[in-house]
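I am attaching a structure below and will ask some questions about it afterwards.
All protein chains but one are shown in place.
We call the chains A and B, going by the order they appear; numbering starts again at 1 in every chain.
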Amino acid sequence: MAALTDARGRTTAPGPGLASSWTTIARVIEHRALQYRRTFRASLFSSFGIPVLFLTAMGLGLGGYVDQNPDPSLAGLTYLQFLAPGLLAATVMQSGSFEAAFPILGGLQWNKIFHAMFATPIRALDIVLGNLAWIAIRLTMISIAFSIVVVAFGASRSPLIVVAIPAAVLTGLAFTAPIMAFTATQRTPDRFAAMFRFGITPLFLFSGTFYPIESLPGFLQPVAWISPLWHGVDLCRQLMLGTVDRDPVLAIVHVVVLGAITVAGVLAAARTFEARLVRG
Amino acid sequence: MSLDGATRPLIHARALTKRFAAFTAVDAVDFDVARGEAFGFLGPNGAGKTSTMRMIGCTSPISGGELRILDMDPRHDGPQIRARLGVVPQHDTLDNELTVRENLLIYGRYFGLTREECARRADDLLEFVQLADRGKDLVEPLSGGMKRRLTIARSLINEPDVMLLDEPTTGLDPQARHLVWDRLYRLKQRGVTLVLTTHYMDEAEQLCDRLVVMDKAKIVAEGSPQELIQRYSTKEVAEFRFAPGIQETLDGQFEGLAERVERLPDRVLLYADDGEDVVLAARDRGLHPETVLVRRSTLEDVFLRLTGRSLVE
Partner (left out) sequence: MTALRITPLFAFGSRRALRMIERNLLVYKHGWMVILSGFFEPLFYLLSIGFGLGRLVGDVAGPDGQPIPYALFVAPALLAASSMNGAITESTFNFFFKLNYDKTFASILTTPMSPADISLGELGWALIRGGLYAIGFLVVMIVFGLARSPLILLTLPGALLIGFAFAAVGMAATSFMRSWQDFDLIQLVILPMFLFSGTFFPLDSLPPAAQLLVQVTPLYHGVDLLRTLAVGVVGPSTLVHVAYLAIMGLAGLAIVSRRLDRLLLK
């Protein structure tokens, strides 16, 4: 039995343990990475090009007008400095939402690769976690690219920008996980258009990305507080501007809220994936 | 119009050719289709059947030769010709965003029919293809056979003179195939001219009055199914199957047993007017096949004779 016992004397008998789960999750990631190789070039533009364009137009172009009469709510920041962390969180939210919608529906409905995986020892939860991990990798790449652009624009004020990267990824996953759960209940992409138009776009516009939520009409401000994106935007802003020490409790609240949504989303997705894959 | 319009062929092709860049899909074929007949193109995948059908359907410009349909020229009269055709393409092209009945309604509108007329014909046609109870359903969840029948109903909305059917039953299960054949047979009884392609010999034998055999972009034979079998094959065929590895050791053993011998990778075909005689003679020579089948010749044998290959590979 020596072969089944590792150096510390623990048995490593094969079975449905965590160890097998890690390797199966890795296989899901591998599959997605193989698919991604073909669209890699196009995503370079979206990773670097889009933040450069947005920061130039909104941060510098429009920001020039904002900075002529600095508003007290910006607390002495240039508009570019204020906008950059908000755009980071919002960009990652959009990518995370998109990745949880069309490519996942593709695997469940169009090319049925998840059904093919499910016919092997891979479990529904593994497929969910594998996809989530793969999307987290993509979001990390996007966040790193964005942060490089922000530093190049001179809009970062704190080395904590490095910590803003995982914060942004967590923001993205708080959208990815619940949307994946929703996607597994759909057979056509028809409802995605409504989801983006009535969910993602309003969040993008009204969660403090472009201006402090104090500028919103009073009745809209509590709405912003329950927006997951606002938690992500504010967290990234605190880190990138180095103001996290002013209100560390709020930063912890942000992390807890985003983490809780992600975990709830994963649990829901495990159920909806299981139901969908069993039904065929 | 000339006086003998009634006796002129409905479709008339001479040296008809279709080229895609360097590739010739249809190479100078001649054929005529008469009013009221069921005319078939038989051949394997890639023989040029679909390209020919699409030229007849005026959705694919001809590259050379002459083609007249209903006494009109597809190069100039496309819309007028298409107004009198009913097309069932190889793959169903139903509008998945619409219901079963709406598919018929809007298609009728493309032919310029009034809404009332479309509605009346749609209900009749749904009845005819046995889909009346599915009218309000979306197309997507229908079975393959139902979609096929709906496509046939759609092609009939303009009460066409000629129906073009490209592999009408490929991919259907046996019951669904027989239902489609039954409906097509009824249309033929009503005097609709049917032009169809198939790589199934049984379909060609069931439906076609006359057919051409196509291979590698050319027509290699023409006639009724019976004529073709008489001309290119014998009355019966004996099929011998041997255990793996045995057949290769039997060189020369079949000489003189039958009028003609075809050696396929998995079996040997012996053509003769009496298959039982061949079986007895083979036994006298000490040949012991694992299985023996004596059957009547089919178009499959005609095709094998003409091209040296089997139809469905």
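Operating definition for what follows: contacts are C-beta pairs under 8 Å (C-beta built on N, C-alpha and C of every residue); 3 or more make two chains touch, one makes a residue touch a chain.
Please read these numbers as outputs of a predicted model, since none were measured by experiment.
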item	value
Residue of A:62, A:113, A:163 or A:264 in touch with the missing chain, whole complex considered	A:62
Sole contact to the chain not displayed, among B:32, B:77 or B:222	B:77
Absent-chain contact - pick from A:26, A:116, A:205 or A:267	A:205
Hidden partner chain, residues of chain B it touches	20, 57, 59-61, 75-80, 82-83, 85, 87, 89, 91, 93-98, 102, 105-107, 109-112, 154-155, 158
Chain not shown, touching residues in chain A	39, 42, 45-46, 49-50, 53-54, 56-58, 61-62, 64-66, 68-69, 71, 73-74, 79, 190, 193-194, 197-198, 201-202, 205-206, 210-211, 215-216
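Operating definition for what follows: only the chains that are shown with their structure count from here on.
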item	value
Whole-Å separation of chain centres (CA-atom averages), chain A against chain B	54
